[in-house]
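One structure, pasted below without further comment.
Just one protein chain is left out here, and the rest sit where they should.
== chain A ==
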């Protein structure tokens, strides 16, 4: 792996960590809506499939070794084993899928970019999140699915931001 890839992997892991500083919005369910999944989307859409996926693996490793980098200052292995861990554990796959889809359509317009980002950042992430939540807390999938819908509006906003940013950056850096 070349040096540039290593630096990009580190950069997007750090970006996801830095987005944890943005104050989370409490939902009343005990878990909060955070800006961090924007980092997941951007890692895939800007750094690409392999670099983006590895950036998220690195981020999860930093959490696991005990750094409080998740929004609200949470960290440690406990944060990766809690009832909502499915979302976080799916991040490498989400970034990879976003990067892979975008890599196949280099000339994508902002709407198509948004669709790709929404697929990886909402469909894939929420599927894993709901499954783990239903398993860990032993509740029916339907209830988990309904509880999950609280995250959809915020995630749509993040998809829009990620799509506009990616579109602009691809014009500013044609080599991305």
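One rule holds for everything that comes next: a contact is a pair of C-beta atoms (placed from the backbone, for glycine too) under 8 Å apart; a residue touches a chain by one contact, two chains touch by 3 or more; residues count from 1.
Assume contacts and distances are computed from a predicted model.
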Protein name as given in UniProt for the chain not displayed, "Cu-processing system permease protein", "Energy-coupling factor transporter transmembrane protein BioN", "Alkyl hydroperoxide reductase" or "Urease accessory protein UreD": "Energy-coupling factor transporter transmembrane protein BioN"
Residue of A:6, A:25, A:115 or A:152 in touch with the missing chain, whole complex considered: A:6
Sole contact to the chain not displayed, among A:123, A:139 or A:152: A:139
On chain A, residues whose C-beta touches the chain left out of the figure: 1-4, 6-11, 13-15, 17-18, 21, 28-31, 42, 46, 58-59, 61-62, 64-69, 72, 74-78, 80-84, 136-140, 143, 161, 164-165, 168-169, 172-173, 176
